[in-house]
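First the structure, then my questions, so here it is.
Missing here is one protein chain; the remaining ones are kept as they sit in the complex.
Order as written gives the chain letters A and B; numbering starts at 1 within each chain.
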Amino acid sequence: MNGIGSQIYDFARKLFPICRSITGAGVRKTFELINEELCASGAPELSIFEVPSGSAAFDWTVPKEWSIKEGYIENEQGERIIDFEENYLHILGYSTPVDEWVDLEELKKHIYVQEDMPDGRYHIYIDSKPFDGSLTYGELIIPGQSEKEVLLSTYICHPNMANNEVSGPSLSTFLIKHVASMENRKYTYRFVFIPETIGSITYLSRNLQVMKERTIAGFNLSCVGDNRDYSLLESKYGDTLSDRVLGNVLDFNGKYTRYDFSHRGSDERQYNAPGVDLPVVGFSRTLFTQYPEYHTSKDDMNLISAEGFEGSYRVMCDVIDVLENNAKYRVTVFCEPQLGKRGLYPTISKKGSYDAILSQRDLIAYSDGRNDLIDISERIKVPVKELIPIKEKLVANNLLEIVDE
Amino acid sequence: MNGIGSQIYDFARKLFPICRSITGAGVRKTFELINEELCASGAPELSIFEVPSGSAAFDWTVPKEWSIKEGYIENEQGERIIDFEENYLHILGYSTPVDEWVDLEELKKHIYVQEDMPDGRYHIYIDSKPFDGSLTYGELIIPGQSEKEVLLSTYICHPNMANNEVSGPSLSTFLIKHVASMENRKYTYRFVFIPETIGSITYLSRNLQVMKERTIAGFNLSCVGDNRDYSLLESKYGDTLSDRVLGNVLDFNGKYTRYDFSHRGSDERQYNAPGVDLPVVGFSRTLFTQYPEYHTSKDDMNLISAEGFEGSYRVMCDVIDVLENNAKYRVTVFCEPQLGKRGLYPTISKKGSYDAILSQRDLIAYSDGRNDLIDISERIKVPVKELIPIKEKLVANNLLEIVDE
Partner (left out) sequence: MNGIGSQIYDFARKLFPICRSITGAGVRKTFELINEELCASGAPELSIFEVPSGSAAFDWTVPKEWSIKEGYIENEQGERIIDFEENYLHILGYSTPVDEWVDLEELKKHIYVQEDMPDGRYHIYIDSKPFDGSLTYGELIIPGQSEKEVLLSTYICHPNMANNEVSGPSLSTFLIKHVASMENRKYTYRFVFIPETIGSITYLSRNLQVMKERTIAGFNLSCVGDNRDYSLLESKYGDTLSDRVLGNVLDFNGKYTRYDFSHRGSDERQYNAPGVDLPVVGFSRTLFTQYPEYHTSKDDMNLISAEGFEGSYRVMCDVIDVLENNAKYRVTVFCEPQLGKRGLYPTISKKGSYDAILSQRDLIAYSDGRNDLIDISERIKVPVKELIPIKEKLVANNLLEIVDE
């Protein structure tokens, strides 16, 4: 069996060719493939919701569906110089139908053309149709011991681009499998697959209250398939648990860029909007707009890779692991505990030897009820991942207890 | 009609030759000219107050008035080597009367003399007189919709120096005209013209309670006529609305120096004194003590200029504009508003185009009731002046509302 990165990449390859838009058949086909993949591994499937065109969604209205059968521009020789069949990017979503011959002058008013485009007349043909239908989204809530939720959101509306955006839904599908397989989940996990912007607005308009009550952290997954440096896109004020946990994991994971909220561009915009104010950050390899292939036809299956997915998957699994274990702890005894009698300390003290157990001593020293594991990790520059087994040994020895908040 | 800078400069030229001291005829003559200037343009005039010598003013007592008719030092040849007529700086305010011949030795005990001063006897003559009179100050309160006040304070006691200090009263006179001409003033404006130190102490002793209740921001104007870099002299802790608004305006206005409160030297000392604690900063071009002509006879009409006044006037008008518009706003809808249907957004989204409306998006994103316009300006590095029209358009579209505090 291939590594997890290859599995995600292979699945992304299936999603790539589907003709997606904000609404319509492409989105539904995408959900079909996702649920097949989940079902095949015994994981729970997404529930699919259809929201009728014209429904109110806060300040917006759910748009009509849009379908397209064919679309091209041909020259006087009958050669199709652009054809929707070749690449779905060739026609902007929600373009209105047209069937006209125009001269170059007129054509230029509507699209950008190369400078050496020969003069002459061109036939513009789009066989598209807006109609009353619905907006489709997918949701899966995997319950944990607590009602408190972790949100994982991604979007399924981009046509024919690999990193932006079949990578997000592909990664999210495999994170569902991971979360479903976790024993003793502390938190509930809310996976959301939506069309960007109108989808998140629609979704929030139906779920805001419960999300505001329950969400402790949230992550918008986008552009997670390439193999370049990671990016953390901060929440509005950069100070939520989501910022802290993703920042902490990435701090110990190598080079990455921390972007402030001025770089926002995906659904973190809605999750952080005034009145919504959910603790949501963005997670990416290269952030959207920051790579040359962004929003071009070069954003294809060659831009993303098994290695890229593998890294993103590991980071998000670490994020989940840190979240599940993070808490404020308190030492149960006064002064330093006697570690020797519990087999937690070397029996002889000699020059230099105490460096080796410094993490344990530091964890104890700062477990005074004021710091969670992330605080301590940042203070002592040791990954939470290394503190977790120490914490567990101390809890097992009744030397640490969780501080209820 | 000349530019505003020239008008202020011309007015300063009228104030310059008057022989001013802490009290007395020079101060009264100054007020006469100020009120003439205000009257001529239909602006409200200063109310003039006389506080009798001997009145208590907190820990101080209002001094006697001091008048001087003549004063000089002459040598044995009858040549006047110093004459009060030439420059009022030649005799220190409140010098006691004298009429004596002394030798050089004795003379040196009282004044600094050049090293090549010839030996011999000198006739010291001062025909001055302290007497029970009063301390004079001017005040003008221009009411706004709110009782909350903005304080503008300057001092009128310095003889024969242009930047320090006919520039402050000159600028303040023209700011009165500006404020009086503003429609729908939100705030009330308190203009104060006082002798330095004893004047502000006296003024505060009669107005402290109401000023503590009402003052939201205050500015001490001094040395505002030269054409060098601007200075912001911080309040005691550098954290008041006055620091924020003047700092914000200057941040986008070019080079300036921000001095902490250790550089204080004018009436900001009294306004920030323990128990007074008003939110008052100092505004200057070059700060007093920081320019070579300071407190010398070189601080004359050549040191200040129309350009210097023009700049100071613009900065203070911007300060007032920011104060009038600054507030915390809140978006009235959840998630990002639909801007397109209100004509607030371009109809096609393409690569790069969203930079152009970023300020609007940022203003919306941070209008969650936590930030005022200055906060947002500092965060997104866009002058408040550019945010005001955007804010007004959004308010007009019912997308923004003020948060009452």
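The working rule: contacts are C-beta pairs under 8 Å (C-beta built on N, C-alpha and C of every residue); 3 or more make two chains touch, one makes a residue touch a chain.
Quick caveat: nothing in here was measured; it's all calculated off a predicted structure.
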Residue, one of B:Gln77, B:Ser262 or B:Asn302, that touches the chain absent here: B:Ser262
Option touching the unshown chain, where A:Ile82, A:Leu107 or A:Ala365 are the choices: A:Ala365
For subunit B, residues in touch with the removed chain: 58-60, 92, 197, 200-201, 204-205, 208, 236, 261-262, 264, 269-270, 272-277, 295
Absent-chain interface as seen on subunit A, which is shown: 330-331, 333-338, 351, 358, 362, 364-369, 380
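One rule holds for everything that comes next: only the chains that are shown with their structure count from here on.
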Separation of mean Cα positions, subunit B and subunit A [Å, integer]: 54
